[in-house]
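First, the structure itself, so that you have it in front of you.
With one protein chain held back, the other chains of the complex are shown just where they sit.
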Amino acid sequence: MSWEVDYLAIAPELIIIGSLFLVLGLDLTLPRLKKYWTATAAVAGSALALIPLAFLAVEGETISMFDGSYVVDEFALVLKGLFLVTAYIVFLMSVNYIESERYYQGEYYLLLLASVLGSLVLASARDLIVLFIGIELVTGPLYLLAGWRKGDVKSNEASLKYFILGVLSTAILLYGMSVLYGLTGEITFSGLAEATAAMPNSPALTMAVLFLIVGFGFKISAVPFHFWAPDTYEGAPTPITAYLSVNSKAAGFVAMLLVMYLALPGVSDVWAPALWALAALSMTIGNLSALRQTNIVRLLAYSSIAQAGFMLVPFAAAAVAGADLEEAFSATVIYLVIYAVMNLGAFGVVIAGARTTKSGEISDWAGLSNVDSRAAVLVAVFFFSLAGIPPLAGWFAKFVMFRSVMIAGGAATVVLAVVAAVNAVIALYYYAKVVKSVWLDDATREFPGEFDEPPAGSLRLALAISVGLTVVVGFFPALATFVADASRVIAAGG
Amino acid sequence: MSLAEFGIVFLRALMVFGLLLVATIVNIWAERKILADMQARIGPNRAGPFGILQTVADGLKLFFKESITPRKVELGMYMLAPFLAVIPAFLIFMMVPFGRPFTIGGNEVALVGADLNIGLLFVLAMSSMAVYAVVLAGWSSGSKYPLLGGVRATAQAISYEAAMGLAMVAVVVYSATQGDGGTLSLVEIVERQNGTWAGFIPRWNLFPQVAAFVIFLLAIIAETNRAPFDLVEAEQELVGGFHTEYSGMRFAMFFLAEYINIFSMSAIAATLFLGGWSGPTFEDSVPAFISAILPTVWFLLKTYAIVFIFFWLRATLPRLRYDQLMTLGWKGLIPAAVVWLIVSTISMGFRQFGAPWG
Partner (left out) sequence: MVEPILFVLMSMAALAGAVTVVAARNPVYSAMGLLGTLFSVAVLYVLQLAHLVAAVQVIVYAGAVLTLFLFVIMLIGVDKEEHWEEPLRYQRSFVAGMAGVVVLMAAGLTFFTDFDWVPAAVGGTDPSRTIGTVQAIAEPMFTDWVLAFEATALLLTIAAAGAIALAHYRRRPH
């Protein structure tokens, strides 16, 4: 039994906790008009937490704590970096949005920081209990934040749907975990991997694994567990929607992949077909539904469902084909990182554009290029990147995905690759539709909002970071491959 | 479990039961006498010497009176509520050691209903059960005032339970530093308070934990719905509160439960803070049977000292307003209990492990 704590290894978590308490204290003591300091504390906290991360990355050691249930290795560091950077961008996007609409500010940042903390814990979790607490810490605050626009019926609906389905999925997930624990008596991933590999396949084990997949399926909003996503995305405050579609989805992915890859490699014949079906269904149904959307946020919601399908493809394909999971794992992580950046940018530009259009309908965005050319350029960048058009970052994500499928080989894999290819084309259509509306269509009306003033500095910074990353990674994909190297470490260290 | 063991368990339960009934009779009489003295009245003086049999007479009267069942009551819950009031009240006292263990025919008899590993948690559990009786009585009466009393009781019980629990935690943590590891058993907690500091100050938890004691005392007064926190049965506002529609024996059971609760909560306070039955027994200078009884006498004295505070406050303080009650609970007692818990735990940590930088 060793419970020596390496404080440098958990320094990012401690900094986030510190800024969380700082926000709490500031919210209690500051007068109402000074509450924006809570935003400053949150932004500073998420930026500061990156510093120890850099130290840890330079050191490059694998640190294992609490009997191996909390591990800080390069894989965890990459994911923590991803979570912190995306959280930083979301905080920047929130500042003016939250202040101008007169929501509760202190509690907003408090809850969002708690969610970020959950994702940090999740990235290091190497046993079921810590993993579960991490997931809960990520999603728990989001149930509340989705309903933050209290006066808006749609926001109430968003919160309620997300809450009810989320709690249901949590129950299913927990049930699967408890059955797994009951069958094996193990709680750590390494212990589970040994125990399940040695076990004969039983109905109870199959059920437990399927329950886990259902539970995680809700968190990553994969079809057929996606029903909450469009309504929640539409009703929630837009920065929260961005966070939901990026951080919380990434957290769900990380949790699912960790469990499948580290804890249950021995029963891949159970979960591989399930993931295959999830991937195919998510891509197809997500894309086909996105075609019919007229609201830009709903379109992004369905697009993120479809993207979840794309992300699953490498892992599912490799597992079905029985190929090397390591390669597939890193492909999925690369896709996740690139998707996070460009999707955040897409939501950022929706916030920026909505200042002018005051509407979420795509037809109301027609002719935006005439009045706000910078926003229009950004719309083109992010949506084409999501579609996977080179030289923007999205192409590399798709390229890595297809390459890993080709490496895996096998009939089922080829089918999945064909499905993915067809879907990539469908996706291009609706992404291009938005860009066409912004650039080529004539404005059908006077724009109600302001467009003379540039958006707030924090929002511009958020957009600049995401557009920078999207373009740079697109031109120099080598930058993203260190992610791949890092995620291979997990095979040895985890 | 042999027959003798079973017999001892049964005997212990019976002892607790008898003690509580007698204590209640004395309590009610004492309250009336003390209140009368403080208000310059005479108080009960007819039945028996100093009117000490007044309670027995009242009990008999209530026993023979008709229990009226109003037409609009929810019958099942209406009948159940008085029992739900009495049972937890009795069970709480089962955890309290009220004397030093003695030996009968080779078997050691601990003077306690039951010594559980989770003793204090059991006390908390049972005291939180007590609220059901009030709530159900209020609701099932099918009448406005009892319902209001019931709703108030729920909010009050939940608010003050937290402060009570936190005050207990501080004591448990302190008591863990006084012996070998932490314990929740009340028997152990009493034993750890045996002895003296510097030869004459008893090692009661009261002295190092005085803030916890004050918080605990306020919380138990609120938990038992006594003045000045008796909004549940505020006569001027709610007629009689939750028991307005009760009469006869059913009413007597609520009454009994209230006084048992006062007594057992005072006993818990005496056990946690005043050293329970511990005290000088003068084993060398008095006959053996007296030194065997003395611990129980100390225990009763300490308990009645706290019971007296209950009566004293009732005679002195006017009732709080509802919002004052809630403010005191949530913004006063709970933060105070948390702060005290943190402060006292940190100082104990220093004493136990030394400074982290040293």
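Just so it is clear, A and B label the chains in written order, and each chain counts residues from 1 on its own.
We adopt the following convention: contacts are C-beta pairs under 8 Å (C-beta built on N, C-alpha and C of every residue); 3 or more make two chains touch, one makes a residue touch a chain.
Predicted model, so just to flag it, every value in this text is computed and none were measured.
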item: Among the chains presented, those that the missing one touches; value: A, B
item: Residue among B:4, B:22, B:38 or B:158 touching the omitted chain; value: B:158
item: Listed residues A:49, A:123, A:137 or A:362, member touching the removed chain; value: A:137
item: Residue in contact with the excluded chain [from A:12, A:52, A:81 or A:147]; value: A:147
item: Which residue of A:51, A:129 or A:291 touches the chain not shown here; value: A:129
item: Residues in subunit A touching the chain absent from view; value: 1, 3, 17, 20, 24, 32-33, 65-67, 69-70, 102, 104, 107, 110-111, 114, 117-118, 121, 129-130, 133-134, 136-137, 140-141, 143-145, 147-148, 150, 159
item: Absent chain, residues of subunit B that touch it; value: 74, 76-77, 116-118, 121-122, 124-125, 128-129, 131-132, 135-136, 139, 147, 150-151, 154-155, 157-158, 161, 181-182, 184
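We take it that only the chains that are shown with their structure count from here on.
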item: Euclidean distance of C-alpha centroids - subunit A vs subunit B, Å; value: 54
